[in-house]
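Each remark here refers to the structure printed beneath this line.
All protein chains but one are shown in place.
By written order: A and B. Residues from 1 in each chain.
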Amino acid sequence: MSPEYLLGMAATAAFAASGILAALTTRIDLFGAVVVAVVTAVGGGTVRDLILGVPVFWLNDQAWLAVATLTGVLAFSLRGKLNARSNALAYFDAMGVALFGAGALLKSANLGIPLSHSVAMGAVTAIGGGLIRDTLTGRDTLLVSPELYATPIIGGLTLQAFLMHLKWVENQQTLLAGAVAIFVFRGLAIHLNWRMPAVAINRPQ
Amino acid sequence: MSPEYLLGMAATAAFAASGILAALTTRIDLFGAVVVAVVTAVGGGTVRDLILGVPVFWLNDQAWLAVATLTGVLAFSLRGKLNARSNALAYFDAMGVALFGAGALLKSANLGIPLSHSVAMGAVTAIGGGLIRDTLTGRDTLLVSPELYATPIIGGLTLQAFLMHLKWVENQQTLLAGAVAIFVFRGLAIHLNWRMPAVAINRPQ
Partner (left out) sequence: MSPEYLLGMAATAAFAASGILAALTTRIDLFGAVVVAVVTAVGGGTVRDLILGVPVFWLNDQAWLAVATLTGVLAFSLRGKLNARSNALAYFDAMGVALFGAGALLKSANLGIPLSHSVAMGAVTAIGGGLIRDTLTGRDTLLVSPELYATPIIGGLTLQAFLMHLKWVENQQTLLAGAVAIFVFRGLAIHLNWRMPAVAINRPQ
């Protein structure tokens, strides 16, 4: 198993856990929560593969749904402990976003997509699963949360694309750099409550 | 016309009616309501076909959009009567979910998808159209409603997959068993207000 594959599994588990935490704020039961977890875990990558026009990754490999389901059940059973960490959902989301985003950039670039578009594919993949999770569970999307969210993702992906452009190392080796950059930047935003100056204007209608 | 085809049309009509009922809780007009009805009716199956990588079913057969549109107009014109049954939306949704879910499991298995993944495809198809409907009309998704929702779907699909695994009958003949199992289980949950013990924790942020 390649490092990308293992990091993809870690991302799947992290997103599944974030899905359970989101589901637990509603009046959902175990099966419903696991559905939310699985859809969150594979949603972003499904959108990525549909746009890229390649077979959807989890149809051909039973490990993805298995990892998402088992992590979901595990997180559900540990819900009392997870709740103690009030930012647990945001951190699990950050882990999934970092690994899926960097992985999608790599996958797209390897398919010959130009780097600017591969960054866009990374961003869509990173944000897609969380958007479905937040829509299913009736939450505000993290994208519109006051803490920096898109900025760490686009910043880390741009760094990774720049490393690919330099060609100092194999493309595969940029995956970890991009993921770590996103996770550290986003993690600091969560931990230190970093936010841009408010720009909100009054609702226009 | 095969039995699957006719049951698919019944599912389309049921989902279209649920879309009208959801739309009627907003300030929508006839055309808007019919758009909601059609998107609800064909949304889940569209997601199914995109993931499976097969042509989207309604592009090649004009009957689907025609049935969804006509049912939508009919349900709109009968809105006074439908309103009298306070759970009408949930029952129409249950009918569509049962038939589309069981049909998607059959279609996926016939394409050679492993049974565990075919169950997942059934669940995504069953829930997809309703999720789009609830998002468009600003409702909480039924998935996070207090009554059992995912449990009947996954339970019925698992039963159907088990019947396929046993190979006692043709795959086609398991469709009705799965659909009836989902509909009866979900219908009882609506009628008797079955719900899991509450697991909600406080919103973590």
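Simple rule for what comes next: contacts are C-beta pairs under 8 Å (C-beta built on N, C-alpha and C of every residue); 3 or more make two chains touch, one makes a residue touch a chain.
Treat the numbers as computed from the prediction; the structure is a model and nothing was measured.
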item: Touching residue (missing chain; options B:52, B:67 or B:89); value: B:89
item: Full-complex contact with the absent chain, from B:95, B:136, B:153 or B:189; value: B:136
item: Candidate in contact with the missing chain, chosen from B:12, B:46 or B:141; value: B:46
item: Residue touching the undisplayed chain, where the options are A:144, A:169 or A:192; value: A:144
item: Residues of chain A (touch criterion as defined above) contacting the omitted chain; value: 50-53, 113-114, 116-117, 120, 123-124, 127, 131, 135, 140-141, 143-146, 148-151, 153-154, 195-196, 198-205
item: Hidden partner chain, residues of chain B it touches; value: 21, 23-36, 38-39, 46, 50, 55-56, 58-59, 62, 65-66, 76, 79-80, 83, 85-90, 135-138
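Here is the rule we go by: only the chains that are shown with their structure count from here on.
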item: Distance between chain centroids, defined by C-alpha means - chain A, chain B (Å); value: 28
